[in-house]
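Missing here: one protein chain of the complex. Every other protein chain is in place.
Chain nomenclature is as follows: A and B, assigned in order of appearance, with residue numbering initiated at 1 for each chain independently.
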Amino acid sequence: MADVSKLIPGQKVLLQGNEAIARGALEAGVALAAAYPGNPSSEILQTLADSAHSAGIYVEWSTNEKVALESAAAASYAGLRGMASMKQNGVNVAQDFICNLTISGTQGGIVLVTCDDPSGVSSTNEEDARFIARVACLPLLEPATPAECLSMMKLAFELSEQIGNLVVLRGLARLSHTRAGVVPGPLPESKRRPRWDPSQRWFTIPVVPRHQAMLDKLAKAGEIMGAAGVNYYDGPQRPELLVVASGSSRLYADEARRMLEAGERVGILHLGATWPLDQELILEHLARADKILFAEEVDPHLEGGVKSIYAQHVRELGIKDFFGQDTGHKPPVGELSPSRVAAALADILGLPWQEVDPAYQEKAQVAQALVAPRQVGFCPGCPHRASYWSMKQVLAADGREGIVSGDIGCYTLGVLPTGYQRVNAVHCMGSGPGIASGLGKLRDQGFGQPVISVVGDSTFFHAALPALVNARWNNSDYVLVVLDNSATAMTGFQPHPGTGATAMGQAGTVVDVEQVCAGLGLPYAVVDPYDLEATQEALYDALQIGGGLRVLIFRRLCALVQNKQGGHPWSISVDPELCRGEDCGCHRFCTRVFRCPGLVFDEATGKATVDEVVCVGCGVCAQICPAGAIKARPKEATA
Amino acid sequence: MVLPAAPFAPQPTGLERLLAEVINPGLCVACGACLGLCPHLIFLDGQVAAPDPCGLTSGRCWDLCPVAQRGGPGAAQGPIGPVLGAWQGRATARDLEGRAQYGGVVSELLALALEQALVQEAVVTAAGPRGAPQGLRVSGRSGVLGAAGSIYAGGGALGELNRALAEDACHPLAVVGLPCQIQALGAMRAHPDYPQTLERIHLVIGLFCTMNLPWRGVRDLLARHGVQAPLSRADFPPPPAGIFQVWSGGAYHELPLDQVRAISYPGCAGCADLTSEGADLSVGACEGKPGWNTILARTHAGAGLLELAAGKGLLELEPAQPASLEHLNQAAIAKRKRAAAWSEERRHG
Partner (left out) sequence: MKALKYDPLDIVVTGVGGQGNVLASQVLGRALLDAGYQVTVGETYGLSQRGGSVMSQVRVSSGPVLGPMMPDHRATAIISLEPLEALRLVGTYGHPGVVVLTNDRPLRPQGVLAGEQAYPEPQELRATLEGLCAKLYWLPATAAALKLGNHILANVVLLGALCALDLLPIGAEQVEAALAAMFPEDKMAPNREALAKGLALVREV
């Protein structure tokens, strides 16, 4: 990411939504930013980290989202501005703290940024994190463009300081990863000195009066946001249809209206502040039209809120028709798009809407039969492929119907064919060892299946530790496999405790997985997953021991990181004389079963070959070929 | 609508069927004939497994599996198969004492065949690092000695033979095996896609066998009796002993025979061959003469090797006692009957 503190005020640049959020925070004078990496939010903190030295602020990758927000609160109590960014799942991790923080209140401005992922493109769910604003009674801002990301971040900090509470800004995957023109403003000229006034104490009791104070803050926030101009109407005086929209959906509605040439008939109420809802504004605009459509992503947050305001005022407003999730005009799952909004508008307005000539559409549809799906998979040379290969082989050889409890990271792909579908369950960060811990206590009731829990090195520190302590304490019987690729690869190679590197590039202290295991009194061993035989021997033996938690650390650098650090050692080729191809004795074992994309089966010759553009030269496949046909030679020797 | 089955639709004869009819129902006897041919079948800690589907509808794994191929035409010969000469004997060498199962005849003959360069490598069965038996290639006396004796558990040694045959080599090989393995060797030699077996296997020594044990079952049984695996030696003393003797780390234990029978391979019950009828030489215990073997020479090659060993004074040989042979015949008939009953039962569900 770029150092956004160097941008020249007033000069328009192409910024990603996440970069604009970072720049907005800098312009607001953020002093401490913390996060746990998670798509689609990761670039926010990465950008701040890359700007930290020149901006003179502290930026940290924390072990998890709750810790990140707690650090941000610390800045707030010291009178500084702090922020934490996370993906929607992270809000759940931080929720307990959020729900108490909102009662105790805050000092310096503090902002929670959540980047939701409609359609779950990079997530295990497509949760709508706006719920947190309702649950914790927090003001909520929803930008639609990178330019708004910047301006709303500034507003969020101001607002937080004025009401003395946390403010939530909700991004969306598309917005996070959209680049558009942004005009940066100036950075603050002076810095605050951190000090926690010892007479100030932050806690939640007595609960009832403080709960009331929290509600008062929310009401005040509503007023401030109402005056800030983030909500506005755009359309004719008396439209036939009013679209109430937030986030990217505002742009989709606008574009749909243009495509249908319905500018005279449709008005859009743009809501940048979506909690608390501005009751007066909504009543004023409900009065304009008799048909109302909601355009928002994931949950019917606006839809429910507006309808409940309407219910209180139905006598003044008269009969209205509402369109949205309840009528099928907004999908209850998945992302919205301009086409989906256009279809809804056309349906409500009775307009003809044809995306493309039906004859073309049909032809294009028929052609899709040629297009094989492209399932995601481990990269060529990925150590996880080798790790799952060994788990699959060993669990089959073990023969007791072993279970693999998965977790979150690149290795979640173990549920797919690329990981031989060897993973039996995946939920949230750290849930793998917890589930394994429960399974490992069912032995006395006859549960004889061996259990493996796989966690990445970053996940290990994020949320696996309590489950491991639990398993150790209660003597649960399972094998923990730590897939240690020394990177949080899924989200873009952020450092974590096990690497010792920090967000700002200074050396931290390495928190060593082995030492943690030793400290917990857990037996452990380290193996190299590229060495299939040694890995399989170690895993098989670990499964046979039984009796308690034991740990195997599969340690091998992420292939993508290795590519950047000098690459892999082998030049791979297939000897066509030796290759058994489709004959009994192999039947395309490397391409059909092992499935590294570096290997291709040449239908013409009936032999396997190596795709030199894809293969990185890790050498693992040479170990699985039954004929010794896959040759690994040192790269220099062939160069 | 249910379509009537095509009358002549060929049944698949590959891994899928091997799994369905042999491995998954627990009938595999770990002979190893299906191992080492391809990467789909693996053997670890005494057990065969197939982690992934193979996708071919015909293949050698099925064709060679002695359990899959059961129920063919019965043996034309008498209950103990073709016999050129029946002997009882033992090895004279000191280095076999305490190591060999009984008389050490098998080990001595193998060592001699290697020494005489009749073969260059021998495939034998010996305990691996986890205590489970496994196939091993040896090329001299010390290797043969290392594999002497048995712990009576399946070791999949034919997989090692398959691997040897897949190599780009042409030297002759010897094999020691149980009757199921000798049957599989017959299928290997007859297989149109496996010509190297005929060319390279020059000596086959078969063992007598009534039943074999799965290693993991043995290990669990030992654990139940508080015996530490691995075992250095095991034996079934002749009836009416009713026990299974095991030696572990110098200590001696007895396990009740009925418990051992209960864990034996279910697939052994369908095996009709007591004496490895397809071998060059078959060797078993010599009833009533502890420390001696019964030896059946079946082919001229087998008889020749035996003669050479006796001539060199390596073996002490005497003609088999008629009473003992009669006993062997009775036992062989009993095994055939048991197998026939088993096949019958399976055919009728």
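In this section, a residue touches a chain if its C-beta (ideal position, glycine included) is under 8 Å from a C-beta of that chain, and two chains touch if they have at least 3 such contacts.
Small disclaimer: the values here were computed from a predicted structure and weren't measured.
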{"item": "Among shown chains, those touching the left-out chain", "value": "A"}
{"item": "Contact partner of the left-out chain, one of A:160, A:231, A:248 or A:405", "value": "A:248"}
{"item": "Listed residues A:227, A:311 or A:376, member touching the removed chain", "value": "A:376"}
{"item": "Full-complex contact with the absent chain, from A:44, A:94, A:133 or A:173", "value": "A:173"}
{"item": "Contact set of chain A toward the excluded chain (per top definition)", "value": "12-14, 16, 39-40, 121-122, 144-145, 147, 173-181, 248, 251-252, 254-256, 258-259, 335, 337-339, 342, 355-357, 360-361, 363-365, 367-368, 370-379, 410, 413, 417-418, 490-491, 588, 591-593, 595, 597, 599-601, 613-614"}
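In the analysis below, only the chains that are shown with their structure count from here on.
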{"item": "Separation of chain A from chain B, taking each centre as the mean of its C-alpha atoms, in whole Å", "value": "57"}
{"item": "In the complex, chain A residues that touch chain B", "value": "392-399, 420, 536, 540-541, 544, 580, 582, 584-589, 592-593, 624-627"}
{"item": "Chain B residues within the chain A interface of the complex", "value": "14, 37-40, 42-45, 47, 49-52, 54-56, 58-61, 130, 166, 193"}
